[in-house]
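For this view, one protein chain was removed and the others were kept in their places.
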């Protein structure tokens, strides 16, 4: 059994984002998606700190401390970009104007609940940033995460045990093993990594999974 | 007994507006105040339709249909002016950032209630505009109006009989007969027109009036 | 490629159907998208709910839409004006429904719709006729009225310049309701005096980011709209 690499996951997410979409890529893993957006699609990136039309990282040496993304990394602004203040930027999110946002996740529940901001441990310093706004702030919320924790536990769960970021907000989950849709009937596997039997995916995930009619599955 | 002319009333209001004040002048009579602002004071005028730093009417022939005041009359913009949209403009008002607004009035009550938008008659088409926002939207709300109706009834009343614009919002009333402050103890006459005895003003007004210690009163 | 420029005002409003709620920008005639309204009249949609600050002036734009009896209801702050005769006539005969809203509450309700706010407490109108039947609350000793968002199916607005991404800048006090209506409607259509290249608008000075705009039709100042070579969006 293989696993999708991080770049393969990012490329897979990018494939689902259509021409003309307005997209917010969360900090961490989702940032990679920008590198895989198809060249023949014009996709407009939003960053919560007040920029629509974000471009790629600048050439070394031409970074501008006043032009950064939500992860505080230097970025650029494309022709057609616009700057706005924080209330306007989060109004854009909360108002449902973004087509897609892609977030990292600690856990996603069968019902589409997302936990991605706090492990809930006693001594951890909590930090939420824009996570809760993004969770409710796009027409389609995608989550990108490893399928299993480092200890081998499924991050797709019946009920989140970590503190929630949003309730019933996730539409699609992209892991290193599969692509799953959150549906009213439960989780549906849309794609599965080469060589992983569906039943084995179900066993590893630990919650009921449906198989989409056209789901790719190589060897089961 | 004389009466203050409209220009005298406007000049009297203007005298109470200090250097550096942010001011909204309501449509109708209050618009006149702009002509009487002392030259040695820099006073910044706000118009609800999205302009701070409004200047005087343009020279004939240089009117711009896109540069108007709340009364839809052509105006100009001073150096230092800024344009903004309606939510920002009314946020500026509602948020209490204006120092003064000057409004016309149908009635003002002893408690500072203002009625200035609707006569309440059955067949009248109601129109409120920004009146209610202005009534609650400045640190000091001044009302400029005739003391009496055309029928000779006092426009200063125990309780407004016309539909209210705002409750307890008026700070000072400028009429053609007097200047009155709304205080917790009732109305206090600050100035009175030459030749009008205080007792006669009280009789005409029909509600209890106090006399301020330094109130100007020529002949009583 | 994103190209929100459409060839004509007629194409821009072609899918506005009967019963739609349509926001129309402008304060009086400043910022009123008259050519888009003319196209809407020609299109023929009826039974409309219109959101505008006023209720038409003279014999242009919104006033003509009212005159053509296409409007079932109007939500506005200041219908009665010296030149609102078409509205006045319909109102007096009961042929149009009026929801009168204080201007700042109108603006904030439109802004709330665009910003995803479910409802808000405003001090404006507390204790008046226009708050009758509305929920109230005292917060930190001040009295407020609960107001809800106003959303629309379409917004018709007028701007100075726009680009193919839908970015807009306005002109002077013609800005007024344009930016907030753009964000509050499912489909926002702007008429602009001039379509410019994508790099021509200063990103620091764009007032309406393109995300809020679906279609742009160029209507040069003082000239009736003609077909443009731009592609449909």
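Just so it is clear, A, B and C label the chains in written order, and each chain counts residues from 1 on its own.
Convention: contacts are C-beta pairs under 8 Å (C-beta built on N, C-alpha and C of every residue); 3 or more make two chains touch, one makes a residue touch a chain.
Please read these numbers as outputs of a predicted model, since none were measured by experiment.
Touching the missing chain, out of C:1, C:89, C:186 or C:205, is residue C:205.
Considering the whole complex, the residue from A:164, A:180 or A:193 that touches the absent chain is A:164. Checked against the full complex, the candidates A:31, A:89, A:109 or A:205 give a single residue touching the omitted chain, namely A:89. What subunit B contributes to its contact with the hidden chain is residues 19-20, 22, 42, 44, 46, 52-53, 77, 79-84, 87, 90-98, 136-137. Residues 108, 112, 115-123, 137, 139-140, 142, 144, 148, 169-172, 202, 204-205, 207 are the ones on subunit C that touch the missing chain.
By the touch rule set out above, subunit A reaches the unshown chain at residues 47-51, 64-68, 72, 77, 83-87, 89-91, 93-94, 118, 123-133, 136-137, 163-167.
Keep in mind that, in the parts below, only the chains that are shown with their structure count from here on.
When every pair of chains is scored by its C-beta contact pairs, the maximum goes to B-C.
In whole angstrom, the spacing between the mean C-alpha positions of subunit A and subunit C is 35. Centre-to-centre spacing of subunit A and subunit B amounts to 56 Å, using the average Cα coordinate of each chain.
Centroids of subunit B and subunit C (each the mean of its C-alpha atoms) stand 30 Å apart.
Of all residues in subunit B, none touches 2 or more other chains. Multi-chain contact residues of subunit C, defined as those touching 2 or more other chains: 111.
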